[in-house]
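What you see is the complex with one protein chain gone and the rest in place.
First chain written, first letter: the chains are A, B and C, and each begins at residue 1.
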Amino acid sequence: MYSDKVMDHFKNPRNVGEIENPDGVGEVGNPVCGDIMKIFISVNDNVITDAKFKTFGCGAAIASSSMATELVRGKTLEDAWEISNKAVAEALEGLPPIKMHCSVLAEEGIHKAINDYRKKQGLPEWEEKNPHSHEHEDSACEH
Amino acid sequence: MYSDKVMDHFKNPRNVGEIENPDGVGEVGNPVCGDIMKIFISVNDNVITDAKFKTFGCGAAIASSSMATELVRGKTLEDAWEISNKAVAEALEGLPPIKMHCSVLAEEGIHKAINDYRKKQGLPEWEEKNPHSHEHEDSACEH
Amino acid sequence: MGERRTIYLDHAATTPVKPSVADAMWPYLNNHFGNPSSIYRIARESRNAIETARAQVAKALGAEPGEIYFTSGGSESDNWAIKGIAFANRKKGNHIITSAIEHHAILHTCQYLEREGFAVTYIPVDQYGLIDPADLERAITDTTILISIMYANNEIGTIEPVAELGAIARKHKIPFHTDAVQAIGNVPIDVRTQNIDLLSLSAHKFYGPKGCGALYIRKGVKIDNLIHGGGQENRRRAGTENIAAIVGMGKAIELATADIEWHNTHIRTLRDRLLNGILVTIPHARLNGHPEKRLPGNINISFEFIEGESMLLWLDDEGICASTGSACTSGSLEPSHVLLAIGLPHEIAHGSLRLTLGDANTEADVDFVLEVLPKVVSRLREMSPLYKGGKEENSNV
Partner (left out) sequence: MGERRTIYLDHAATTPVKPSVADAMWPYLNNHFGNPSSIYRIARESRNAIETARAQVAKALGAEPGEIYFTSGGSESDNWAIKGIAFANRKKGNHIITSAIEHHAILHTCQYLEREGFAVTYIPVDQYGLIDPADLERAITDTTILISIMYANNEIGTIEPVAELGAIARKHKIPFHTDAVQAIGNVPIDVRTQNIDLLSLSAHKFYGPKGCGALYIRKGVKIDNLIHGGGQENRRRAGTENIAAIVGMGKAIELATADIEWHNTHIRTLRDRLLNGILVTIPHARLNGHPEKRLPGNINISFEFIEGESMLLWLDDEGICASTGSACTSGSLEPSHVLLAIGLPHEIAHGSLRLTLGDANTEADVDFVLEVLPKVVSRLREMSPLYKGGKEENSNV
């Protein structure tokens, strides 16, 4: 059901853990729905120098967190912001349709962490271009 | 589905044929229902000295005709009249429930032949004790 | 009389599983058993096996794999198609059109729906068992929500003008179902070009296992479930999948549709030899069904003055497996509704014999039947009160 890439990132997740004094933190998901992602970033000179995560969730949620943190490392905040859930899923060589919401969570986790950083810096928060979170959270947690 | 006895009387039917100048003939059944039996008897001194049949019908119909003609041979008319469809079926070591009407036809065929003889003799016809014929013909021909 | 060989001439009732099909099934009985809904490796193997079979069935019909749903057989497929469409479209109308010669899985389901408030038109057939497309067109009303006409008849073998019927249904935007249980492997089927929206299959009729069938449902067709429960078959048919049988069905349909040409020529040649032999040697015999538009292996013939079951018993005694009417109803005392629908009088219908040939039959089989059958018929005629030794030449009973 999962691609080799997903299984690789699930079994050998990159960047697991917390950053001690993170510049930004984003927590998304809901334990009721079976997945929570917490993304930590360090920012230096507008560039994400480190990203880590902790995730409670299924295989796809863990792999998506791992891949998302990989993708944002070394990117400017602007470039990191542009990383879509589709990019995460594609980098994982695809996700089962029923699991696409995991990549959405990862995108949102990154966005939340970036906005957390911006808020701390006194900067205005950026707005979600495609606020798909609700629609997807519904399908993730269809009760 | 059929007992060995039924198969024996089907494959080696006793008394097939017509009696040239029969003392009594009984025809029962209906081609529409898939079975017709024609029973011929010779009577001498109130005893059935010969009985033959012709039958259009299933295995059970042929076996029942064969057995019924066997059973009446050598019997007085009174004794022959008393041979019930159950007796025919029992002598055949049983019939499938769906085929019981064949033994009923045989009983009726004998009765008709006997009454045909009595009529020709100017005697009153005997009455059927259990006029089950209609009920059974219905189930035989359930359209 | 009485030697112990078996000549199987009842392929319309069921077929033997081809050895290569049985071999393909065996590992899934004996070894690979994972529930395809689970996520571990042995479950994924089961899932893959099912999806391979689904693709094989889809290919045989010109359908997409996502349009194939596995069931427990032809009867379930027919029930699902008819009830599923009827109940899902109840708000649009309550009228169903079918034919007078459908299999009981269709007819009894329609009768059930009549008790539930649906109205059913049973289109008649001509003396050959053919439906006139004009009759279908005339039967359509504003409230018609389903048309179901079989592809080929199981008793008399007549092949219906399905593409034409499908085109009419399409023109009126009414879902068109066809029971192709007898047709597959004998007739090339393409659900796209023939405008078929739903199609029923049963594996044991084409050398696959019993207890496994499929329903093709064209994408977008609105249909209720018949068996509710787990999420199997894309949430449309609950129940742990019968993996071994599904694998067997996939393999069997591939084999059956790969060599339709060869199969047809082979079977038809044998069939015609048998049919002509019967008609030449046995008087008062008539072929039922269409002379050309019929399944290649099917013979259905009525012998006057005698009754079918007693023929079968004698043939069985010689090791010949045959049928009178359809196997499902041979326990019944009513003559076949199909034979009545083509206009046979009851007493002639009672004397009908169905011989259906299959891949493994040989010329020797045919010759043996031609040796035995005339004896059986004349033996039974001799004891029939309806038969006067040929003197009724012109009678029609």
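Observations, loosely collected:
Here is the rule we go by: a residue touches a chain if its C-beta (ideal position, glycine included) is under 8 Å from a C-beta of that chain, and two chains touch if they have at least 3 such contacts.
Every value quoted in this text rests on a predicted model; they were computed, and no experiment measured them.
Touching the missing chain, out of C:17, C:61, C:306 or C:344, is residue C:17.
The chain that is not drawn here is touched, among residues A:19, A:36, A:51 or A:106, by A:36.
Only one residue in the set C:119, C:167, C:187 or C:227 touches the chain that does not appear here, and it is C:227. Within the complete assembly, residues 2, 7, 10-11, 13, 16-17, 27, 31-38, 53-59, 61-62, 98, 139-143 of chain A touch the chain that is not shown. Hidden from this view is one chain, which touches chain C at 6, 8, 10, 13-17, 19, 22, 25-26, 29-31, 33-35, 37-43, 71-76, 78-79, 103-106, 108-109, 111-112, 202, 204, 209-212, 225-232, 238-245, 309, 312-313, 315-316, 319-323, 326-332.
FYI, only the chains that are shown with their structure count from here on.
Centre-to-centre, using mean CA coordinates, chain A is 90 Å away from chain B.
In chain A, no residue touches two or more other chains. Not a single residue position of chain C touches two or more of the other chains.
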